[in-house]
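The structure is given below, and queries will be raised subsequently.
Removed: one protein chain of the complex. Kept in place: all other protein chains.
For subunit A:
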């Protein structure tokens, strides 16, 4: 007989989360204050970073979440306490910025510090773990993502964070931020689309022809092992030569540096997962199904489009998911050769030792990768649809 599960019990992940919350509240600085954007920072504990009543409220809520994380079993309750934690934590960061910045001072900067990051990590971990325990279907996960994204957008639009250093960096660069955002997405999604257009047919051909498969897989594996910066460098010379000798190419913006080599490198990196997953997806289509399709007089095209591709789709989508997450990250490096994207802020920030500027490039990249992987995971599940797992 299974003993009835108590409503309260000791949870191991919850214990780790509680320890993190304890460190964040009492041992780590909540925010960093700097007199100017490149001055060295001064750490502020929670109690120093917020008015006393706010600090006390935040500490109480965080301790409550820690207690819930260790003892509560019901995933809905765990999710609820994580959401309450985040709902108190995120605005309080904005309040802290206003509280720490002296009046009429445009040079001082307040940025989140270890304590804030640990708290948001703990709460998010608890929320994600609770969502995983709830075993949401694909639509449920998409809905959760939409709620999270809307909450984030609301925080940004409400102006509560406007005193934060990273938003001050954004403020002075709003135009270039959206330009680089568009460039980043163009690089990541454009090279993905090109890789699909080229890679899926190549995968189909490789599945049919064993000799082609070996050659394609090996060359793409070699490409995959070349470090990204080296690949950008390797592409400069040939693309430069193309631009010099073909006027049309130059008119289309193909040059040795800039977006063209970045796009091409991302495309090359994207090919291996796409081709490999197309081949793997087609390989796992049961032989009896293909034999039956042939035996009933389906033409090669009817078999491919009507039977083989639909059955290979979940595996191909899994490949696309890998590529998209990989591309969103790698596109950052494109800035090194003048390709633009969020990487432009990262490398400028590193050059100026302005950490806030680095974050302005890095945080949207992380958010995009996270969102893309949730959306594509849901799509993979949906494409499996009626076929057994």
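As a convention for this text, contacts are C-beta pairs under 8 Å (C-beta built on N, C-alpha and C of every residue); 3 or more make two chains touch, one makes a residue touch a chain; residues count from 1.
Throughout what follows, contacts and distances are computed from a predicted model.
With the options "Aspartyl-tRNA(Asn)/glutamyl-tRNA(Gln) amidotransferase subunit A", "Septum site-determining protein MinD", "ATP-binding cassette domain-containing protein" or "RNA polymerase sigma24 factor" in hand, the undepicted chain maps to the protein name "ATP-binding cassette domain-containing protein" (source: UniProt).
Residue in contact with the omitted chain (choice from A:298, A:336, A:362 or A:375): A:298. The hidden chain makes contact, of the residues A:159, A:238, A:351 or A:385, with A:385. Panel shows subunit A; residues 286, 288-299, 302, 307, 310-311, 385-388 of it touch the chain omitted from the view.
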